[in-house]
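What follows is part of the complex, with its chains left where they were.
A and B are the chain letters, set down in written order, and residue numbers restart from 1 in every chain.
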Amino acid sequence: MHYGADYNPEQWPEEVWPEDVARMREAGVTMVSLGIFSWSRLQPREGEFDFAWLDRVIDLLHDGGIAVDLATATASPPPWATAAYPEMLPQDEDGATYWPGSRQQFAPSSPVYRRLAGELVTAIAERYADHPGVVMWHVNNEYGCHLNADYSDAARDAFRRWLADRYPDIQALNDAWGTNFWSQRYQSFDEVFPPRKAPYSRNPGQELDFRRFTSDMLLECYLMERDILLAAGATQPITTNFMGAFKPANYAEWAEHMDVISDDAYPDPNDPESFRAAAFQRDLVRSVKPEVPWILMEQSTNALNWRPTNAPKAPGQMAALSAQAIGRGADGILFFQWRQSRAGAEKFHSAMLPHAGTDTRTWREVIALGADLAGLPELPSGEAGARDARVALVFDWENWWAVEASDHPQNALDYLAVIQRWYRALHRRHVQVDVVPASRVGDGYDVAIAPLLYLVREADAAALTSFVEAGGHLLAGPFTDVVDEFDRFRDGGFATQLGPLCGIRIEDFGALVPVDAPAGTPGERQAPFRGERGEVGATAETIAGTGTLLAEEVRLVAEDARVEASFTDGRRAGDPALTVRAVGAGSARYLATIPDEAGVQAVVDRLLATTGVEPVVAGLPAHVEAARRGRLLTVINHGGPAVTIEIDGVDAVSGNRMAEVRLEAYDWAMVLSD
Amino acid sequence: MHYGADYNPEQWPEEVWPEDVARMREAGVTMVSLGIFSWSRLQPREGEFDFAWLDRVIDLLHDGGIAVDLATATASPPPWATAAYPEMLPQDEDGATYWPGSRQQFAPSSPVYRRLAGELVTAIAERYADHPGVVMWHVNNEYGCHLNADYSDAARDAFRRWLADRYPDIQALNDAWGTNFWSQRYQSFDEVFPPRKAPYSRNPGQELDFRRFTSDMLLECYLMERDILLAAGATQPITTNFMGAFKPANYAEWAEHMDVISDDAYPDPNDPESFRAAAFQRDLVRSVKPEVPWILMEQSTNALNWRPTNAPKAPGQMAALSAQAIGRGADGILFFQWRQSRAGAEKFHSAMLPHAGTDTRTWREVIALGADLAGLPELPSGEAGARDARVALVFDWENWWAVEASDHPQNALDYLAVIQRWYRALHRRHVQVDVVPASRVGDGYDVAIAPLLYLVREADAAALTSFVEAGGHLLAGPFTDVVDEFDRFRDGGFATQLGPLCGIRIEDFGALVPVDAPAGTPGERQAPFRGERGEVGATAETIAGTGTLLAEEVRLVAEDARVEASFTDGRRAGDPALTVRAVGAGSARYLATIPDEAGVQAVVDRLLATTGVEPVVAGLPAHVEAARRGRLLTVINHGGPAVTIEIDGVDAVSGNRMAEVRLEAYDWAMVLSD
């Protein structure tokens, strides 16, 4: 179990460094991420490197027993680089340049940036690959965090190259993008531009491919650095820090190339429900590559600097969220950063060692957590997480991109918000969930929920169909199975892939005005629905909720399809809201709307009741979380009334036998079962 | 009566085309608009044309009895054009370029664009001018729709040329624009720029001329294409599709150059009052050139794609809005588009033939309407519309531009919204209205309403004065008669042209805070007014309403001017809100504020009562529309409770004699009187 932080010694006089190491030891720190923003110190000018100070820092840490996760330092090019090579600066879709003075001012596809970054990484790798203090490699930092896309001429050239690699010829691109629409037919890849500012709606195929390209360009940067490290003989695990459900980077694809998954997470203490979003993020990053460990690479000890209002964490909240990460698979708890900066844009960001000193709540909590973590035994890891969950929640980056494109019946869809609403309903019932793409629903799950699977590849359709035919229970829709991988309708209408499985067809999407539209906006906003006890499975509960955003016109087309709930008011009153079709031992449901929180909970409850999925711990209130990690059970009170929970096992921190645990607000416990 | 749609066969394999023609015949289609976005298919590269496929489509349609409205295909230049000639791309006022990837990416004043468009139109015209299947020419498409203005260097050069044509010399421009203000005096036309991004308020004369220039540049494109068609021997009518009250293009001026007026209209099904805005649009496009027919060139069968929420139309609503267009003069009902696209930005836009197929409500409604239209006899047309209306509502594009310029006493004026509020009050009373410029009030009307005539040309003032002196009844104001055609005050104060006619003068405009300003915004928001039975005319109704936005300080200066309603509260309490002066058999009223909906209705009711204007049909509720087109009477229930109306005549669709008609929601009837 790693414990530590980003460490930026270059911001302090060298005489502070030994004090840092001493304080780290006091806090129980075991590893620090070093040098993430050191480029301008490591390479004062092109062709000239200065590693002496870094040698001293690494040796000092190593001598102090602190392991180093060494950064490649390429996240923020130095001023000399952009002054000499302005063509490496990125541009927004209006053509405005992003200038230096902040960080991440590089076009990921820029050949100059890649050359300079490569030269730096080569020098670092050759110097430190064999250093015994270096135990991990931290490539770059939060790829794409601020520059969600680059539209510069470097991006233009790279996009043309990427397209030429992807499509056999320009006619294949024309076909994929449907360029006969609006006279967009290309004669050559050299006529294509990134989707820069345009007079009106842009081509959806172009937009989707540009999203793919953007994710790929960032990944190319990673792979380039990784290959340099390997070529220099590095044998340590290599990673770059993810940011959970981060739209621009398709981590589900990236994960393949990571030795360790690392993740940065900053739940907002102002939001009493942010712990559930945090749980979703933990489950997502664990699910992208369950066979390797994951590390919480960055969180904060207390307040941030970058939100409009940066409230402090409640007493105990930092430890509770750390326990959550561990309970959901993390093998390390690290912070940004070790010592609070005294200058620069992040000086108000809290740190392990606060600017206000050691006579502070923050410091006391830091050393207490360090002590607790030091008491933990080896925890279950790797495949364990995947095996714990019987429910798969389908999450797919390309759907995120495609659903939130423009010119849809409903243009207020927030993909992540919809997925998280379903996650919350499961989390409130203390059900263990994996967050996976559709292609993985066959990996041993009993239930699969695909709340919004607009884009369905043929392989996805096959995987979902096989899943149901093998006895799985699928819930899909709405706005699902609308387009192919190029964002084109398939011949034969909508729901061509999953409609037969569900026994339904779709005539219209029935957009509703968002419930939070300004007062006075005309139009229907709500589609209430209701269903009595279901015919599939056994539960006495009715299903009732309010549909929003979409109220699709769904028709049953299979004899054995049944209506489980119907719309009760508005345009679609009397029509199906939720349908179900039994398929052998499995079942396929289709939901024609996006229910409100209560509606999603009702549908989830029906699904759990009819499929027999059990909670991790039964009978807990919603503010108490329970997570299973193999034989480790973690329970956390996220700030509500105290609870007493009967658990039989061994306290993982103290090693004491226990039969029950009482959790005051922000208390947590980890219990190993026998 | 044309029935049909835009047809984009290039989006489909050639084997689909015969099926299209067969389905068109099934639906009663008589004409399609062809090739609007075909440039990249018709001209794959500069100097090379491919008309073979278009030959086949036109022949197939012609053989199937479907007439062709052939497009000039210049609305969206192909990628090769902008790749080769980036100088033809338009720019916004910040200098950002509009790139390809959407449509309409051309600077209307660009010499290169005009040359390329001209070459294409020449080729099309020479090939098809004599084709018997081609019955109309569709020039470009929705000129200016997305690019409301272009500020590129091409526009800069053209603006200088346009100004040099308009003004005898640079000193005349200096005088018109008042350039001694803020040191803006020019020595040469070559010093003038479009009103690009500037540090602060821009010159209003420059802004107004740039609006005129922008409209003229688009019109120049049209005229260039028209002249090529004529030069090639084309004899069919030529048109370009308008978009109703579209601010950038002064259709009142453009109409002179159209053989047929065609219009695109997309009322929002979410808005239960959008049928009234649609009625306004029908009356406007009929009024811009009453002596020629007009065609509804584009509407939708069902949901759109480009609004935030694209709700479906209610059952029957599409036909009801089609009937409205015919009742208000249309001689054709066409849709965008024939077959729903399967790719591209508009694939969710409904069509005559839906992607969900023919077992759909949309398709059933399409064929039912086609059958009804096929049953209609020849309908009254041309001058008929103009003769039906006794009320002229004054609408003027240059006033729209000038009123919504900045630095006014009240900067929240929405010109179109104000005009439409007056239209709605007349529509609710089932009064037939023409929507005309001030210069045309003498064309046989009894009542003229000029709700907001800020800019008054000398000829306008003369026309309005003659109108009243000839017995007409004028209602004008507020913020009326403030400036001349260059947006300059005239010597002698305000209301110098119409003040004497109305017997008033204006001391102050009395801006009020908009009623929808954020809560807590300080300042007066409302100016309630009230008047008892008027002295001119005879009605027992009081006038009462709430003034908004402006509460002008009006003084009576003529002995025979009288106050018809006074402000009852606020800054102007006790002062005149509505004045009237009898002028022979006519009268001139001045209104000192912008009443709310009820206030406008009260003023309109007083005006109708004192002038004896009758409704088309008496006693109808507000959700039922009645329109007269010569001897054709159209009544429509726009979605409210059923009504039974006594009408004596012949049902225009069935030919049956009738004495009354019952209209359920969205039912409509057309009745020919004897």
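FYI, a residue touches a chain if its C-beta (ideal position, glycine included) is under 8 Å from a C-beta of that chain, and two chains touch if they have at least 3 such contacts.
Keep in mind the model is a prediction, meaning the values are calculated, not measured.
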- Item | Complete-assembly copy number [criterion: all chains share one sequence; 2 shown] | 3
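Keep this in mind: only the chains that are shown with their structure count from here on.
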- Query: What residues on chain A touch chain B, complex-wise?
  - Reply: 94-96, 177-187, 190-193, 195-206, 406-412, 486-494, 505-514, 517, 521-524, 553, 571
- Item | List of chain B residues in touch with chain A within their complex | 8, 10-11, 37-41, 44-45, 73, 75-80, 83, 90, 92, 94, 96-105, 145-147, 268-273, 302-303, 305-312, 314, 341-348, 355-357, 360-361
